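Supplied in structure tokens, the structure appears directly below.
Moving on, here comes chain A:
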Amino acid sequence: MDVSFILITLLIGAAATYFAGNKWASKVALLFSVAAFAVTLCTVNLLNNGENVNSVTRWIKNPMISISLVGDGLSLIMVLLTTSLTAIIILATLKNTFKNAKSFYALILFMAFAMVGTFLSADGFVYYIFWELSLIPIYFIALIWGGGEAEARKKDVIKFFIYTFAGSLFMLVAFIYLYQKTGSFTNGALVRVNLTDKEQFWIFLAFFLAYAIKIPIIPFHTWQANVYQKAPSAGTMLLSGIMLKMAIYSIIRWQLPLAPAPAKEYMHVLIILCVAGVIYGSILALKQQDLKKLLAYSSLAHVGLIAAGAYTLTLDGLRGAVLQMIAHGFVVVGLFYAAEIIIRRYNTTEISEMGGIRIQTPRFTSMFMILVLASVALPATFNFIGEFELLYSLAQTNIWIAVLGGTTIILGAFYMLRMFQQVMLGEQNAKPFADVTFGEGFVFVTIIGILLFFGLYPKPIIDFITPALENTLNLINR
Partner candidate 1 sequence: MENILQQIGIENYIYLSTLLFCVGVFGVLFRRNAIVMFMSIEIMLNAVNLLLVAFSTYHQDAAGQVFVFFSMAVAAAEVAVGLAILVAIYRNLNNIDIDSLKKLKG
Partner candidate 2 sequence: MTTLIAIAGLGIICLIAEIFNLRKAIVPVTIIGLLAILCLNLVNIPGVHVANLNMEQRSFYNNMIIQNNYGTLFSSLFIVLTTFLVALSPDFHKEHKAKLSDFISIKLFLLAGAVAMVSFGNMAMFFLGIEILSISLYVLAASEPKNVSSNEAGMKYFLMGSFASGLILFGIALIYGATGAFDIAAIYEAVSTGAAKGWFFPGVVLLTIGLLFKIAAVPFHFWAPDVYEGSPALTTATMSTLAKVAAMAAFYKLMRGINLEVPGTYVTVLIIVSVLSMFVGNLTALKQNNVKRMLAFSGISHAGFMLMVFLNPPVTAGTLFYYAAAYTLAGIAAFAVVISVCGDKRNEDSFKFNGLGKTNPLMAAVLTSALLSMAGIPIFSGFFAKFFLFNQALKAGQVAIVIIAVVNSIISVGYYFKLILAMYTKESTEEKQAVPFAYTAVAVVAILLNILLGIFPDMVLAYL
Partner candidate 3 sequence: MLTVFYILSAITLGTAFLTILSKNPIHSAIYLVLCFFSIAGHYLLFNAQFLAIVHIIVYSGAIMILMLFTIMLMNLNKEDEQNKSVLTRFAAVIALGLVAFVLLATFIKAQPVIEGYQVSGQDYQSIKVLGKVLLNEYMVPFEFASVLLLVSMIGAVLLSKKEHINS
């Protein structure tokens, strides 16, 4: 059993879902996503037992490309995140009725397939294929099942697609360039190549463009809020929960080891850019009148911090980035799910039309509150661990940057509590609001459980990822 089983499970799942028909699609999709999660767990277990889970298949002779999938701590933790979140997301949508549900769920599983592939690929070209492949499903999910006014949605979604596509093409060029230097696309070979600083700079830039757009880092973020707002909640969750993590993962896996020189030289510029995103996103979040947009900008702020941590090139930064990716993945899915519940019941995304919900829904309020608190990194939640490590790594580069980045804990509290107050508190809303059902509650409880458990006992994850990160760090400092 190796990592390719995860991919196969998801791919078969996507096909099976499509052929299961609209009625059974969601259940089949859920089944396969859980199966994929189980397979991932088995793989993780195998890896922990010291077994080889890698899978290499010859593919193209010239240029020399093989489908090589490598499972180490870093990639498998991301795969775990992906498969678990996919299951949660599918679970979260079970209540919804989608037109053409079979396509919808098949696309979700296919997207999970592509994302898992991105995380596992150790061959640059295969990695790129998976990277691009993940873009197609989300494009259609946002386009077809999205909300809001159709013309505006189209415009935003296509902007998103072109934008991200544009960025990643330059990455492809960088890969090909590296191939010309080494005659191989495999990660192992590429990191060994000796490049001049100038070459490294351009390669770094090409990668940066791809990742900065996907993450997004300001000023490449303009697609984000609109797409989050217009995509269906499942799409938004996929985007914010997993997809943008692909980019940060890629920074750690590809960009930094391949071009460490510019990463070191421009470290401060990069970090400041990311940290500026933190403040910028937070302040913009304060001004949002739209619930999903607000969450989008909050996501911008959080991921900015994660990226900043990754660019510190310290173990703490990398580890914090990975931990925070996981934590943020869960919390943002939870938040968007909460938003989805509100939006579904009130049929609006305008914050001004909400308020006075708490009085009607004690359970929902509590769960939402915990998610809000986790998102502002209250200690004892998983997010705190990540954020602490990130800020600590920032402090290692420059204490003032840490202070600037640390404003996220103030501004984050500001906009999140403000949002919570406006959405949930106040006199009872005229519109009735049913409390969460068992299914909805289950999703929340799962997410909250994960956040709290790992908030107190993150050791399994830390032990799992640290060797891989140390390895990466050695490559960066080679």
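If you want to know what made the cut, all candidates are chains of the complex that A comes from, given by their letters.
Here is the rule we go by: a contact is a pair of C-beta atoms (placed from the backbone, for glycine too) under 8 Å apart; a residue touches a chain by one contact, two chains touch by 3 or more; residues count from 1.
Just so it is clear, the model here is predicted, and its values are computed rather than measured.
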Touching partner of chain A in this complex, picked from 1, 2 or 3: 2
Footprint of candidate 2 on chain A - complex, ascending: 59-63, 125, 128-130, 132-133, 135-136, 140, 143-144, 150, 153-154, 158, 161-162, 165-166, 169-170, 172-173, 176-177, 179-180
